[in-house]
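Shown here: the complex without one of its protein chains, the others still in place.
Letters A and B name the chains as they come in the text, with residue numbers starting at 1 for each one.
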Amino acid sequence: MSATRTELPALHLAGVTKSFGPIEVIQGVDLDIRPGERHAVIGPNGAGKSTLFNLISGMFPPSSGEILLDGQGITGLSPHRINRAGLARSFQITNIFHRLSVFENLRIGVLARHGVRYGLFRPISRMRRVNEETAEVLERVGLRARGEDLAGDLTYSEQRALEIGMTLTTGADVILLDEPTAGMSREETAEAVELIRSVTQGKTLLMVEHDMSVVFSLCDRVSVLVYGSILATDTPERISANREVQEAYLGEEAS
Amino acid sequence: MEFAIISTLNGVTYGLLLFMVSAGLTLIFGMMGVLNFAHASFYMLGAYVAYAVSSIFGFWIGLIVAPIVVGLIGMAVERFLLPRVHAHGHAHELLLTFGLALIIEELIKLFFGDFPVNYQMPADLRFSAFSVFGSNYPFYRLFIGGVAVVMFAVLWLLLTRTRTGIVVRAAERLPAMAEALGHNIPMVFMFVFGTGAALAGLGGAVAGAFYPTNPNMGIELGVIVFVVVVVGGLGSLKGSLLASLLIGLFSSFAVGLDWSLAGLFGLFGLGDWARSLGGLMTLELSSVSATIPFALMLIVLLVRPAGLMGEPN
Partner (left out) sequence: MASMRTILILAAILLLLVAVPPFLGIAWQNALVNVLIASLFALAFNLLIGQAGLLSFGHAAYFGIGAFAALHLMIAVEDGFDFPTPLLPVAGAAAGLLVGIVAGYFATMRSGVYFALVTLAIAELFHSLAPHLQGVFGGESGVSSMRMPWQGIVFGSIIEVYYLTLGWVLICGLALWTYTRTPFGRLTLALRDNEQRVRFLGYDAHAAKVIVFAISAMFSGVAGALLAISNETANYSLFATDVSAQVVLQTFVGGSTVFFGPVVGAAAFTLFSFLVSDLTRSWVFYQGLIFVLVMLFAPTGIGGVVQFHARHRRQLDRSRLAGPYALALLGGLLIAGGVVYLTETVAVLFGQGYAVRMRDAVDGLPNYDLFGISWNPVSILTWLLPLVLVAVGGVILVRARRSIAGFWDRVGRSDGPVETKAAAPGGPA
């Protein structure tokens, strides 16, 4: 891992802040995500984890600071530009196309990746490569049997899997997952962890996660976000041993 | 100078009238998320009810009865019709009220005919308030503005000083929480919808005696009111007051100005060239005063899509 230090970070945040009115929700976050690592952001409720994701993915622009994706500035760009630059995200609250089939949900993203975003002059059924790739993603997230069903009719954990699948379709190398296992049972969580592990192979992952067992089994490094700033960034083991972190966060929940 | 004073007065009174109608619309939207397309029809209904009642019982009785009747109709719509389509989303609520607007307009035509009716202010209000530069200013215009101002003072006091008003404001922010605290929110919604309708009805009853009362008055004012809420920001009372006055002033000034694009080009010595183009170039502002609000809306959309006082979405 020491060699990666000299590498260009996949995602680089420097002095990122965000204020809503008088309240500064994010107070100067500096963070480097190395290419290929799986990185978790943990922190108590209201620490600003989702806000941080929203700033990175372009939901709204930061008040100040700089965000680089593979060395390219993406600060304050619109979501679709950031996505095209190679960053895809999932949502904490399932955010899918409820009235489209599961297959269609995934195909929308695959089409974007193939640059036929506004294709009007060819029937979609003849686009063989698009359809094959969609079927492949469908297979990978374990939803092959449900491809023709409406996304709104899926079970909760299936919808979460679809949510992850959709972030893969656009071919982004940096994946942001916002609480992918929230609300899942123990078995479902275990399956989701395996799914995330397999689909993020060779990609960079940044995820918000509450479940420490997920963090331990999945992530290379962890950053602790408390009151809008990063308290510490380290390996899961050392983070859990960090006294400051224990006091600020783990202590109050673990005890 | 004379022109400026008269236009300002006209603009402000017209703006206050617009606010009388748009306030209810934006209050209802802010609380319930329902855009009531039939809101301007309530305005028209107010004028016609006042006309029908006043022809028998006199102007003042009409002025009192009209908002009550219209308010009751509004409550009935909120109670019996809107819940039926609520599950299908706000677009269906909009469509339902759109259909109601159509029905109200056609019913008016059915009973009163497809032409203006003779709804007049009483003779004892028909005098001039004062005269500026030799021309008399009708008192009734001031009366319209005065009714609007009094109404808002009352509404403001109700919202800020009474228990019900506080519940209403709480329900606007967090309906579920207000309900959990034991307030009868469906009742509050019905009351607010009725009040909004009654305000529009009062507006119609007052204004109908001055402006023409005909079956088109609903949609004609309606489109302007919709422009007001887009410009002001839906759900913002302050925004709709600002936008109402702005559009009132713009419209009343435009009526008296013979500016044209050719004139503008004339300032740069291109007047003759522009005049030779004709069309849009030589169109005088006064003849397109009806277009002003829509043009203003497009400009606001470009500069501040959320409206002057609206929250960006």
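Quick note on the criterion: a residue touches a chain if its C-beta (ideal position, glycine included) is under 8 Å from a C-beta of that chain, and two chains touch if they have at least 3 such contacts.
Every value quoted in this text rests on a predicted model; they were computed, and no experiment measured them.
K.L.:
So which of A:S78, A:T155, A:S185 or A:S198 would be touching the chain we can't see?
P.N.:
A:S78
K.L.:
Among A:K49, A:R113 or A:R221, which residue is in touch with the absent chain?
P.N.:
Per the contact definition at the top, the residue touching the missing chain is A:R113.
K.L.:
Suppose we count only contacts with the excluded chain; which residues of subunit B make the list?
P.N.:
29, 33, 35, 81, 84-85, 87-96, 98-100, 102-103, 106-107, 109-113, 219, 223, 226-227, 229-230, 234, 278-280, 283, 287-288, 290-291, 293-295, 297-298, 301-302, 305, 313
K.L.:
In the complete complex, which positions of subunit A touch the hidden chain?
P.N.:
57, 78-80, 83-84, 88-89, 91, 95-100, 104, 107-109, 111-113, 116-125, 127, 130, 166, 169-170
We take it that only the chains that are shown with their structure count from here on.
K.L.:
How big is the gap, in whole Å, between where the Cα atoms of subunit A centre and where those of subunit B centre?
P.N.:
47
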